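Excluded from the complex is one protein chain; the other protein chains are retained at their positions.
This part shows chain A:
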Amino acid sequence: MNKQTIKCVVWDLDNTIWDGVLLENSDLKLKPGIEDIIKTLDRRGILQSISSKNDHDAAMAALKSFGLDEYFLYPEINWNAKSYSLAQIQKNLNISMDAILFIDDQEYELQEVKSVHSSVHCMNACEYRSLLDDPRLIPRFITEDSAMRRMLYKTDQLRKQAEAEFNGPSEAFLASLNMRMIIAPADEHDLQRAEELTVRTNQLNATGKAYSYEELDRLRQSEDHQLLITELEDRFGTYGKIGLALVHMNETCWRLKMMLMSCRVVSRGVGTVLLTHIMQEAHRAGKPLLADFRDTGRNRMMNITFRFAGFRDKFTEPDGTMVLEHDLRSIPQFPPYIDVVVQQ
């Protein structure tokens, strides 16, 4: 399956979203069709941001007058180098550079960004009409989560502000969120989102293997597999369906074939919660627990999660997959700051 997807489009403003230069011209006109493009990308769950050398307040006011201001997350409207702006957006969204498409009308800016971030995708603004047909911008499914993705990130922005204003240990901040995590067997209507998660998730992804809808549907109904999906919410609202795990229940052992958590919840420390649940269940079933880990170059955090939860090397598969084992002699409790609801 093709994993080359764009998660975020970063737009320049002058002569890219609108014709003309804001600070020289009071009579700006949107480029023909641009409004439809921005709104369509938004419905597809593609995030959008701005990198523009402009006066911030004037530019936001212009966007507002076009009714487009709400569509952009973490806009960078200032006089910094665009490579710096891109780095800020990337950090704020917690996605990788190669999941960003940068659009600008000036070849100089495209080159400057590319020279610092070689993996970022660049496009000259004159090609903007091809955007909606670009396969990198056409997800296989539009899920409930993708349609509300921008809102999910907006809520995250509020959480980040609250965190920045919070004094005390980071753990105490987590406690102030009143988090609730629901762990449930994946239902048929979860499968599109489940496939999407296997394609989109990098950092907390144990194997990096993408699963298709059909595969997941088969596994969901298989007698000897458990496909679990988790949802997280807190006092700010829901994070959506953010975690997935696949357990193969053998005669002699349980084997965690896949486990992942959306990059949006990495800072919530909930990866370990799902892992703890599976450890508890394996223990209850009286089976040893194995877990697959494959180094993708991006998922070190998952490796650390496993090892710090007490997993150790067991053996390595011929394809390089490391198989880890937990002796289940000591299983951590769920953290006090999160309410875990397990549905059967």
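Note that in this section a residue touches a chain if its C-beta (ideal position, glycine included) is under 8 Å from a C-beta of that chain, and two chains touch if they have at least 3 such contacts; residues count from 1.
Following the convention adopted for this analysis, contacts and distances are computed from a predicted model.
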Hidden chain of the complex, named as in its UniProt record, picked from "Amino acid/amide ABC transporter ATP-binding protein 1 (HAAT family)", "Simple sugar transport system permease protein", "Acyl carrier protein" or "4Fe-4S dicluster domain-containing protein": "Acyl carrier protein"
Absent-chain contact - pick from A:Gly20, A:Gly237, A:Pro288 or A:Gly310: A:Gly310
Full-complex contact with the absent chain, from A:Pro135, A:Gly297 or A:Pro336: A:Pro336
Among A:Gly20, A:Gly269 or A:Pro288, the residue in touch with the chain that has been omitted: A:Gly269
Footprint left on chain A by the chain that the document does not show: 168-172, 174-175, 204, 266-273, 295, 300-301, 303-305, 307-308, 310, 312-313, 330, 332-336
